[in-house]
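Excluded from the complex is one protein chain; the other protein chains are retained at their positions.
What follows is chain A.
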Amino acid sequence: MGVLLWRGFDFDSVMAQCFGNYEDDCTKGKQMPVHFGSRKYHFHTISSPLATQIPQAAGVGFALKRDPARRGRNCAVVYFGEGAASEGDFHAGMLLASTVPSPTLFIARNNGFAISTPSSEQYHGDGIAARGPGYGMHTIRVDGNDVLAVLGAVREGRRLCIEEGRGVLIEAMTYRVGHHSTSDDSFAYRPRQEVEDRKRIDNPISRFRLFLESRGWWSAEDEERYKEQVKKQIMQAFKRGENLPRHELKEMFTDVYSGEEPWTITEQREELRTLLQKYGKSWEPWRSELKKYKGEGSEFMS
């Protein structure tokens, strides 16, 4: 999400996707929260299956290399965790990018946990970085909690990737201080104190803040002011996004195919129309559900 925000994706767009309201252009409310995507910002839409993006990125990198306007200027970047790196697709993607080859930057965020599974049960070897040389790939391991070190490593990784037209692997070491998701309570499998300690001692945000302060570029007052301002913006976007209706109900049937619509979808949309016209006004569970959509399902009522 940091990449998207840096490229100009705004808080309203973030909230629209997370709430699945009618401003959600990423997935039109079809995917779960945090499945962002933006053609404008060159960010392929996230899907839930793990590691599937990794060999895809090798294909994206190859397409960039074949494009005369972008060859030698751009590379593909793919993000994944140390858990996803156990999937077959990780190995396939690494192998393809190094062999075909394709300018693809593989950024593994090793945060120590795949839901409950600690990295000690994810691999017995030396993390993800150790796999890079096996694929003949330039590899950098970096302290993921050191903002400037990550910046330096990614700049260098990108340079090598584009210059050599081949995959480069970066492993950023960090620690997941949050729960995996809203339905996860991580204290069921790790001590609360461990998390609190990591938050306090090795927090990338406070480390970077202290660096800025030591240079005299930032102060406690700047920090407070900035936090207030960002918090306000986020809460405004949150409240706005929360209250907007979903896309129109008819969007359920769109974007399955392009070109001529298969008869199955056409007929099934008509089947739903018949049902909604028959029951949509009288059956309370449907009537209240319809209110959540932009237009309240009116496109089906006439």
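The rule is short, and it goes like this: a residue touches a chain if its C-beta (ideal position, glycine included) is under 8 Å from a C-beta of that chain, and two chains touch if they have at least 3 such contacts; residues count from 1.
Definition applied: contacts and distances are computed from a predicted model.
Student: For the complex's missing chain, which UniProt name, "Vacuolar fusion protein MON1 homolog", "Spermatogenesis associated 17", "Cyclin-dependent kinase E-1" or "3-methyl-2-oxobutanoate dehydrogenase (2-methylpropanoyl-transferring)"?
Tutor: The record for the missing subunit names the protein "3-methyl-2-oxobutanoate dehydrogenase (2-methylpropanoyl-transferring)".
Student: Among A:Cys26, A:Met94 or A:Ala114, exactly one should touch the missing chain; which is it?
Tutor: Candidates A:Cys26, A:Met94 or A:Ala114; residue touching the omitted chain: A:Ala114.
Student: Looking beyond the chains shown, say which of A:Glu87, A:Asp143, A:Glu156 or A:Glu223 touches the absent one.
Tutor: A:Glu87
Student: Given the full complex, what residues of chain A touch the hidden partner chain?
Tutor: 20, 29-32, 47-50, 83-84, 86-89, 114-117, 121-123, 183-184, 188-189, 246-247, 249, 251-253, 256, 262, 264-265, 268-269, 272, 275-276, 278-279, 282-286, 289, 292
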